[in-house]
Every structure is written in structure tokens, then in C-alpha cells.
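All protein chains but one are shown in place.
So, chain A:
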Amino acid sequence: IITAWIFERVVLFLAGVFAHLELLEARAYEAAVKQEETEQQEEKLARLRARVQQLRLQRDELRAKLDLQEKGVRKGWLQTSGSELWCAPALRGGKLTKRGVCFCISTAYEGTYLDSYHLDLLTKPEVQIYRHSLPTFIPLQQIAKKYLQTDIRRFLTVLSDHLNAYVGRRYQADQLQVPVAAIEGTLQRNSLCNLLVFNYNVSSKSKAFPFHARLLYGDLCCSLPTEVVVSCTRKRTMWGSVWAEMAAAHTDLFRHVALHKAFSSFSSVGESLAGAL
């Protein structure tokens, strides 16, 4: 009887051990699978990183090539033979038409493609603008007067700078007018988006600091303002010096950072300054 009882105990003990071993095995298996997954992920990541490096190298190479092309002497661009004028159409996507060349200037801001504008030029008897789809407030006639006859590439570059800067400024102004915007009331702007006037609040520690900003973009080829005036919309209270510091900080910020980015960094500026009290 005793041996049977001992035998039973031993069997039960072994069963428990086996169950435990199974459990451990299952766990070990899962751990191994997970490890393999992580290893695979890391491998993939390493591969993608290498690819990024490769693409970056390629991009740098192409940029260098483009630089060289633009700097080097390009005789093929514009040549006169007798009374005719012909253009190498490859530059800037210009396409030869019956009477001249048609260009498409694409604009982009912060990696987003925005509008495209077209320019149809006649080349005989002299280079002139036949028609275009540029907005009327871009000073096309002025730029043409300066560069069209003498240096077409410069003309296109300057025009492209104007257009790109304009869409950049317009993009920033549009961001301020979305319903969740940081400004109070309406944004006063104009067609070229080179004068923006608005009110905004910076709140920190349950205090709201009201500001009034006037941004003047004196350089039409630039999407950052040349002159910023930040003032207070209501009479200064005890927080006079803090307020002045904030105004100075904001002025600096608006001068150097795009508008929508400036607004997203306001909370941190406000907090740190108000915290100094």
C-alpha cells in the first residue's frame, strides 16, 4: 500500500513537472519568435537607412550637377543666327511653340507643391510676352522691362523667386485663417500678402496676454517679413517688463520663422517667460 501511494505521488509530481516544462517551452518559443521578429525589423530598418543614404548621395550629386550647369557657360541656351532666335527648350521645361517658347513655372513651399503658372513668349522679332497666367499683382512688366531682353534666364529666375515667395506668404497667411487659428478676429491682408495685420493672445498660467502684430514683407522675393511691429492691445498692467520681453521675443520669432511655426512655438515661449515671474 505504501509503495502504491509513493508511486501515485511520484506520478503526480512528474505530471506537474511536465506541465511546467511545457509552459516553459511555450514561453521559450514565443520569446524566440519575438526575438526573430525584432531582428527582422532591425534588419529592415538598417536596409532602409542605407537606402536613404544612397538617395541622399544621389540627390547631392544631382544638385552638384545642376549647380555646375547653371554656373558654366551655356552657349546652347539662346543663340542668334541671322534674324532668328532659338532657345534650347530643356531648361526650365520650356517648350518650343510655333512662334516662341512656352514656360511653366511651378511653385512650392515647405515641400508642398502649390500653383503652376504659364508664360508664353514670342521670340520674333524680339522677345516679348504673348500671354500668361500670372496673377496681376505680380510685377511682371517691371521684371520684364529689366531682364526680358537681355537675360531670359535671369528673368525667369527673378519671376520664379517672386512667385515662390508669394505662394509662401499666402500659404502662411492661409494657415492663420483656419477655424482653429491662433489669431483673434480677422486677418487684414492684401493680394500680395505682403502686409499682414492681426491680433492674437498668448495665454500662460491662466493669464492671457493680448498682442497686435503688423508684419511687413518689404522684399517681394522673400517669404519672411522685413519689418515686424508687435504692440499691446490693452494698457500694460503690472506685468510690464514681462510683456515687453514677450513682445521682443515674438518680434524676433516672426522675423525669422514662418508664421504657423512661430505660433506653435508660442506656448513654450510664453510659459518660460511667465515662469520667470
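FYI, a contact is a pair of C-beta atoms (placed from the backbone, for glycine too) under 8 Å apart; a residue touches a chain by one contact, two chains touch by 3 or more; residues count from 1.
One rule holds in what follows: contacts and distances are computed from a predicted model.
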Task: Undepicted complex member, UniProt protein name, chosen from "Serine palmitoyltransferase 2", "Dolichyl-phosphate-mannose--protein mannosyltransferase", "RecA family profile 1 domain-containing protein" or "Centromere protein N" - done: "Centromere protein N"
- [ ] Taking the full complex into account, find the residue in A:108, A:176, A:192 or A:232 that is in contact with the omitted chain.
- [x] A:192
TODO: Would you mind spotting which of A:183, A:216 or A:229 touches the chain that isn't drawn?
DONE: A:216
TODO: Would you indicate which residue among A:106, A:160, A:175 or A:201 is in contact with the undisplayed chain?
DONE: A:106
- [ ] Quickly run down the residues of chain A that touch the omitted chain.
- [x] 93-95, 97, 102-104, 106, 116, 118, 120, 131-137, 139, 142, 177, 186, 188-192, 194-195, 216, 218, 220
